[in-house]
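Working notes for the structure below.
What you see is the complex with one protein chain gone and the rest in place.
Just so it is clear, A, B and C label the chains in written order, and each chain counts residues from 1 on its own.
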Amino acid sequence: MLVANRGEIAVRVIRALREMNVASVAIFSEADRRALHVQMADEAVPVGPAASSESYLSIPRILHAAKITAAEAIHPGYGFLSENAEFASACERAHIKFIGPSSQTIEQMGSKTAARRVAIAAGAPVVPGTQQGIRDYDEARRTAAGIGYPVLLKAAAGGGGKGMRRVDRESELESAMRGASSEAERAFGSGEVYLEKLVDRPRHIEIQVLGDEHGHLIHLGERECSIQRRHQKVVEESPSPLVSERPELRHRIGEAAVRIARAANYTNAGTLEFLADQPGNFYFLEMNTRLQVEHPVTEWVTGLDLVQWQIRIAAGERLTLAQSDIAWRGSALECRVYAEDPLNNFFPSPGVIAQYTEPAGPGVRVDGGAYAGWTVPIEYDPLLAKLTVWADSRGAAIERMRRALAEFHVSGITTNLGLFARLLEDESFRAGNLHTGLLDEFMRTFAERSATSDDHDEAAVAAVLAAVSAGQKKIDGPTANGSANRWRSEARQGLFR
Amino acid sequence: MLVANRGEIAVRVIRALREMNVASVAIFSEADRRALHVQMADEAVPVGPAASSESYLSIPRILHAAKITAAEAIHPGYGFLSENAEFASACERAHIKFIGPSSQTIEQMGSKTAARRVAIAAGAPVVPGTQQGIRDYDEARRTAAGIGYPVLLKAAAGGGGKGMRRVDRESELESAMRGASSEAERAFGSGEVYLEKLVDRPRHIEIQVLGDEHGHLIHLGERECSIQRRHQKVVEESPSPLVSERPELRHRIGEAAVRIARAANYTNAGTLEFLADQPGNFYFLEMNTRLQVEHPVTEWVTGLDLVQWQIRIAAGERLTLAQSDIAWRGSALECRVYAEDPLNNFFPSPGVIAQYTEPAGPGVRVDGGAYAGWTVPIEYDPLLAKLTVWADSRGAAIERMRRALAEFHVSGITTNLGLFARLLEDESFRAGNLHTGLLDEFMRTFAERSATSDDHDEAAVAAVLAAVSAGQKKIDGPTANGSANRWRSEARQGLFR
Amino acid sequence: MKLRVEVDGEEYLLDLNRQGSEATYQLRGVSNESGQASGLASVVETQAGVYSVLLGNRSFEVRIANGREPAEVWAGQHRYLISQADARDSAGKRKGAAAVGPQEIRAQMPGKVIGILVAPGQHVEAGQGLIIVEAMKMQNEMRSPKDGVVSKIKAVAGATVAQGEVLMTVE
Partner (left out) sequence: MKLRVEVDGEEYLLDLNRQGSEATYQLRGVSNESGQASGLASVVETQAGVYSVLLGNRSFEVRIANGREPAEVWAGQHRYLISQADARDSAGKRKGAAAVGPQEIRAQMPGKVIGILVAPGQHVEAGQGLIIVEAMKMQNEMRSPKDGVVSKIKAVAGATVAQGEVLMTVE
């Protein structure tokens, strides 16, 4: 089987294939010859230059790689071509099994406006707003006035925060629309945007579904992904603290998700994203017709291997689990470890990893794609690893995550590991009072709270060792007249790790 | 809290303490200044020279270390002083909480003959044999004749295979008794041995119990540890395949275990070892009054953190779980990764670890105590790490373990990783037809089966790289007269990894 | 405060001066000096660039990422950027002086210049945007560290720049 992706998710899929005794084929761009997924696969095929458009997004090159390795199936991972209906369709035509739903389903559910229509028809609640792309500013102005500010502008063709703008008043609408549209155009090749009601302090809750190709479809419960930066998830968990407070919500949102997925004839693994407000009302947002980055938290609590199920379902196997077979145990958390600088607006920090040590021990799982000495390439998403933990309660999972974060050491590049260590001490986070703006609020005070450590002893020893390591392996003793060969070492403590 | 141990179990306890926000104190001998547990602890205190008897077994030195660090409790791990009643009693006198049962219970259950009397009184089945140490050869001869050969000689004061001898006929009895007794004398300071019926193709099945200091005690199900070399466990699992076939066994053995433990007023975590024959009859063997090496498999299937529970119970907390709260999910396997040579009678292989890479990803847990560049000391048990996996079935767990073993890379010293890779392909093992002699039988054909690989391409590239790495960084092209700067590289493939 | 530090058998004596949140260290070899230290640290290098430190009983790890200046050094969970200077040239180079004199604007990471927001000779205020560099599809606007005049612009729109490359100078 060919894995049409790179980084940690390619490694994740290769591991599943090895456990199923299926040979794996990696693909790699010129920037990725040294990437971990290339080393871990049974075979690896170059597919072009560093630019994704000419390698990981090149349908002909990937199909060619599948052909020369006689791959019978392709796992697309997430991102890249995973939600590209044309790719799925090209696979179908080439008689290569695409691990995911049919190209028709991807096409239908890939458009947020179309997916919304499916959801409404299936009787699921949606956020008030337009059902299709807005033609012009006038229409936008009228619609927004009808819904009432604040409203949210979103790209019809994509996700991940690209082409998304919050608009608080009409005076901001026109320029926001222009910005969102051109960003969407650049990111997804379509500038179509739509408008919807902005839910205050919303929580992002999503439902994992799994359906076989014989008409059986179930849900595996929710994940809460309210901790986001630039509309990108960075911390995810299951169960959602909101659901833990209101256990009936899992059933209600899960039922809605299953209704929508069934209406779309959905097969394989997929995720339905919902907004929930604090009282527990929820609204369907969109569907991701692929494996989700944060699938490990669902694997922890349900005990199911989602990637293996994806492959079995694609092979035509029946999903042998009834909804009533699904049980949830304990609490799982994920932190996405990025090569980025939280104090510089989460700007990516590619470069050479000098040291890299992953945590281990009870209840800790690392899905990584990096190693010491590797250069994080500038061309791709800077996700280094996903750190997930499980424990029997959310509180214990948080403590376990703190322990694991303290064991996770990356140097040479800047990462967000230190941010997580602080966030996990945040009172709102610990209380489970999450909303999608929590991280932004947290960041406002993060720099100051992180600025000081008065551990001078520690700093002093660090300074000595820096000097020793820099070649001053031997420092002479004082000379006869008492003057020493001295040097001064100045330590500025980093604001955070 | 002070951790009176070293290696992976000290690391395991330190991780639990960190998750509970309790400061940890490591102790180390002169041979262990660079050991991982020293680096991971909050504080570390030297306790003497390399010889265990003067460091890890020195009660006064350990109590002194506890005193100067103001430790309120001591976790003994396994081995060393963990089942030493005198140590527990010295802790009690020093008002330092010993994490384990009372010194009286250790004393009582630490003697196999005394423990056996407790079991019989509690109505649990035991293996036919003597109830106390044998005085002389004459008594041994009479007893053995009464039970019927084959019989087993065992040390009354210890476990782990030391002082154990199988005797198939009377002519072997006298010398076996001498050997067992002198080995027991050396290992445990007491040469007392006893005799029991040898169960044919026995399975080693043990029950984990957990009791608080308020009279509540439950069991956490069984582990099967039938894969042994030199009477030392190397692969453990839960559930036992025998129990999976006969689900009522878990309840029956568990009940027997709980009865014995209650009769001994047992508190904290403990393990009752049983022999089972293939039809499912079982006999109490002995009790380990401490945390077991293989506790992670129970943690995987029950979702409980045994070390954290040990600490909470020792702090006087109530065990808030009823027997009916305990649920078992899926299947967990453990491989003990030793620095030893399976092809040289499992002889230890200490030395410098050149490269060390642990596996990761879904369902994999590593409890390690080693790292690249570390010298495995000659003085202690050569356990490097425990690799445990979990999956929803035993078959999937075996495949996951194979995948994880392939990712586990240790070079510079010889390990048993390659043995596990082969053992997991063994038909009897895969079918769950385990018995304590299985590994010995397997070893008889292991060397031959492991001897060949006809992967000449792989070997050829390895040879080139060995040459390049050895300094032949640049090899000249052919000279004008056509003679080349040649060298020859000979590759002998190792028998196994 | 004086601290005796033993690194793989070599002894050093460290004078530590605290000045608010910053600290200055003086380090000497102490092979033939009488002990004045208030504490003893024992250090062993366990792996390349990784040191196990025992400061009294306290245990922590120090990791030295690389030999860059300033060196990135981790002690426990804290990151320190440590630069070394001879005692003779210790004066005057303090942090507060940073925004005095000509300031070079350097690329923080490899990327592509997608916009130059100022012209040579232009007056700029501290915090004013100067140039936009894109990397990994994200745009980073670099701002002026001081009030001043843009003296030199080396960057060219559309060009690829390396990390640390000087883009422009503000005087």
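A few points about this structure:
The working rule: contacts are C-beta pairs under 8 Å (C-beta built on N, C-alpha and C of every residue); 3 or more make two chains touch, one makes a residue touch a chain.
Every value quoted in this text rests on a predicted model; they were computed, and no experiment measured them.
Counting contacts over the entire complex, the absent chain touches A, B. Touching the chain that is not shown, out of B:A70, B:A327 or B:V461: B:V461 (per the contact rule at the top). When the whole complex is considered, the residue among A:A44, A:L81 or A:V235 that touches the unshown chain is A:A44.
Along chain B, the points of touch with the absent chain fall at residues 344-345, 347-351, 354-355, 378-382, 406, 409, 411-412, 418, 421, 452-470, 473-478, 484-494, 496-497.
Interface residues of chain A facing the missing partner chain: 25-26, 33-34, 38-45, 68-69, 371-374.
Just so it is clear, only the chains that are shown with their structure count from here on.
Comparing per-chain C-alpha centres with the mean over every protein C-alpha atom, the closest match is chain A. Centre to centre, using the average C-alpha position, chain A and chain C are separated by 32 Å. For chain A, the set of residues that touch two or more other chains comprises 406. Multi-chain contact residues, meaning those touching two or more other chains, occur in chain C at positions 58.
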